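This report refers to the structure that appears directly beneath it.
One protein chain omitted, others in place.
After this line comes subunit A, so read on.
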Amino acid sequence: MRPVRGPVRPRPRPGARATPAASLLLLVLVLTGLLPPAPAAAAGDVTTEDARVPVGEGDGAAELDTTLYLPASGAPAPAVVLAHGFGGSKQSVASDARDLAGRGYVVLTYSARGFGDSTGQIGLNDPRSEVADLSALLDRLAARDDVRLDADGDPRVGVAGASYGGALSLLAAGYDDRVDAIAPQITWHSLTAALFPSQVGEPAADTVAATPQAEDGGVYKRLWSGLFFGVGSAPSGGLLGALGGGGGGAPAAADLPAALGSVDPATVDPQAVEQLLTCGRFTPEVCAAYQSAASTGTLTPEVAAVLDRSSPSTVLDRIDAPTLLVQGTQDSLFGLGQADANARGIAADGTPVKVVWYAGGHDAQASEGTTADLRDQVAGWFDWHLRSADDPARGPDPGTGFSFPAPTGVTASVGTVQGGSRTVTTAAYPGLVGTEAAQRSPVPVDGPLQPVVTPAGGTPAAITVVPGLGSLASALTGTAFEIPGQFAAFESEPLGEAVEVVGASTIDLAVASPGGSATLFAKLYDVAPDGTTTLPAGLVAPLALSGLSADPTAPSTVSVTLPGIVHRFEAGHTLRVVVSSTDQAFALPAEAGVYSVALAAGGNAAALAVPTVDGRSESTGGTSRWLVLLGVLVALGLLGWLAAVLWGRRRRARVSRVEPDGEDVPLRFTGVTKAYKDGFVAVRDLSFEVRRGQVLGLLGPNGAGKTTSLRMLMGLIRPTDGRITVFGHEVHAGAPVLSRLGSFVEGTGLQPHLSGRDNLRLYWAATGRPAADAHMEEAIAVAGLGAALDRPVRRYSQGMRQRVAIAQAMLGLPDLLVLDEPTNGLDPPQIHAMREVLRSYAATGRTVIVSSHLLSEIEQTCSHVVVMAKGQKIAQGTVEEIVGTGGSVLVGLADDADTDRAVAVLEGLPGVAVERTDEGLVADLDGTSRARALQALVAADVSVEAFTPRRRLEDAFLALVGEEA
């Protein structure tokens, strides 16, 4: 048997490894109420106590391996006992236990006798051993300070478990009155009915999945039983340990060689060895029952006695603990009918019962979401029924309703990965005491009398289900494997509208068998219009028939209950009832035979009675939450819009203090500093101003901070300190005053795939200003590209791009034009033309700022200049002031011998001072014109090779450039 997941499974806490962004997101989602907050389970604070507890006496003595999980707070808390499934141990439920303890319960887990590290033999939930063990453990819980007591020696305790553990919880509630609430999962009502099913006879009750069971046993469920027994018979404690230990299954603590040495062949009883090898950890009684059943395939009274003793069916009337019954729809071992019978039995006395069906079971693992949901349901059940009324953690009343996965037409294996499983809930489980009976609607099926052959030895057999894998075969091929000739089929008309079957359908068949008995298997197929057949959940209803008529013309009528399923038969599909003679999962009669199978009523009157349940689909809100989401989005949008409006208004309200002389000072830098995070200071305490009509040159070597200053002026870079005003308005990113600025800084920024003209047009379109303001033709004239303007920019030369970019800067004739190195890449005539353009532009009363690292460039274009180096201003003034035209000249002589004579001649002129340098003589003319000085030299017959104006600044500037280089 596959280990079954317990009711509670830990889920990694959401966001445990999430990024801050994800945490923020989660916070937002939780705050907006769209996602429920995760339960604040502080599982980390749970402490555990391990103990080995001796139980029973005499032959039944055993030692149980237990672990107690204690919540953080030591105050008396209700207790929960978690019992594990068959083949598991206390470790199988450890994570569930930790979670429940995190919710504030004292949780006891233990390995049942015969499992894990516990000693003793498996008695299949024998009331004398396993159930008594649980009572002994309850005694121990009652003795603890940290467990809440109902009375002296009576702890407030719930019991939960799946499968084997689930049956134990039912039996414990029946035998021990101290159990206050139980939550058995995927477990049995009657082991006889589960292992020897025969779903023949009138339905036992009005409940949806009521499944009749023949009194004298049915068809032996061979494969499952074998698996079941196989798990328990493997001596899990170690064979050698069991032999040598004498306790019958003591844990093999010693390693192999040591164990070998400890076994003396002479002392080993051959009978004990055989018992051990064939029965493993089962008690001899259980072992004998299995061997009898497995070899004959029939239910003897001895076997029935063993199975009934282990079945909750005998004690249901004694259970008065509120019961949460969880059963899986994918379960060929303990079907929905088992939980149905339990629910009926327990509810008969008025005990509260809630029934939950989920997509999963012994055949298919439930999806993560379903598992987590079940965990919450179990915890919720205990919260309500174990906690006192004034406990804030008690939670809502889980009620006594019924929920089941919404029927889909998707086959099991596809459905589980589909993920999105909705749950349908109803107020009550239909058909229980005090509730309305289940609705059954007729679906007419039709088909003639058909012979059904049963082969000798039972092979070949139909394959419908593989234990633990469920309808694997049907999922793989889309159809279960039916042997031709071995089945009779009765089919409905294509459905006009979809039918959702929730529970077990019934149908009356007419069967005749020459021998008077027959073993048949009834199933309900979903047949798609294209012929694809699906066997929902892979379930079959075995029928063990006896006392049948031998005459096919006068057959016996047999009422058959088909397997309990949750399935949606889509419109256009047909329902097909198939009655076959073989199924490889069951023990089959060895003799060959031919049965005749027909519908009891014949013709169209023969109806399949299909149970349906009207419920509220619990898709957590359905359409309403979409409306909520829409509402939230609209609300957020409105809030955002409102915030933007208010913010904009506030922003407009504090329109920056406008400097009164703004119109006359298009640009003013006041103590502007730009320092980067790495400590580099690009611009330091820069202050200057530009007046209207000026052409200002920003002069400095590369890296002097010119471009950074221009970027700050454009609002692209935020100054660390200081203030930049344009026309009296302070500049910041997106300042409206920037609309009076035209710029060309570092790179053309043209889109290479567009023509020059399209670039200009799109640029202007992006400003959103009227097309008439662009003065496009004037700008195009500046670019002077002619026909080339309509070619893509990527084919332009550097100079052409440069001119388009300058034209772009001049679009709209901005009042302040900023150009960074505008003449780079232009040829001399273009440079000349550009200078003319800039000068005439300034002449209209507009202002131009040009940066350059070339002194001559500045000298020829600008009226004013600011000299920068290393981020600082080192000089400022008119070009005349700075360049100092008429100041000094450099005189180069053809013959160095003339030097002294030349000095004498020059110094002879009024006010002239001469200095000898490596390059030649430098004469400070101080008012004397250059023409006169040259004339004097020529007149003195000094052969002059060079006579060039010398700027005062040039030395300093060259020195700076030289330093940088």
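We take it that a residue touches a chain if its C-beta (ideal position, glycine included) is under 8 Å from a C-beta of that chain, and two chains touch if they have at least 3 such contacts; residues count from 1.
Basically, contacts and distances are computed from a predicted model.
One chain of this complex is left out of the view, and of "Anti-sigma regulatory factor", "Sarcosine oxidase subunit alpha", "ABC transporter" or "ABC-2 type transport system permease protein", the protein name its UniProt record gives is "ABC-2 type transport system permease protein". Residue A:625 is the one among A:318, A:394 or A:625 that touches the chain missing from this view. Across the entire complex, the residue among A:58, A:434, A:734 or A:786 in touch with the chain not shown is A:734. Interface note for the absent chain: among A:51, A:437, A:498 or A:946, the touching residue is A:498.
Among A:570, A:881 or A:924, the one in contact with the hidden chain is A:570. Only one of A:599, A:613, A:714 or A:817 touches the chain withheld from this view, namely A:714. The chain not shown here is touched by just one of A:381, A:763 or A:796, and that residue is A:763.
By the touch definition given at the top, subunit A reaches the unshown chain through residues 11-12, 14-18, 21-22, 24-26, 28-29, 34-35, 368, 372, 406, 408-411, 414, 417-422, 498, 528-530, 532, 568, 570, 572-573, 617, 619-623, 625-626, 629, 633, 652, 655, 658, 660-664, 711, 714-718, 726-729, 733-741, 743, 745-754, 758, 762-763, 765-770, 773, 808, 812, 814-815, 845.
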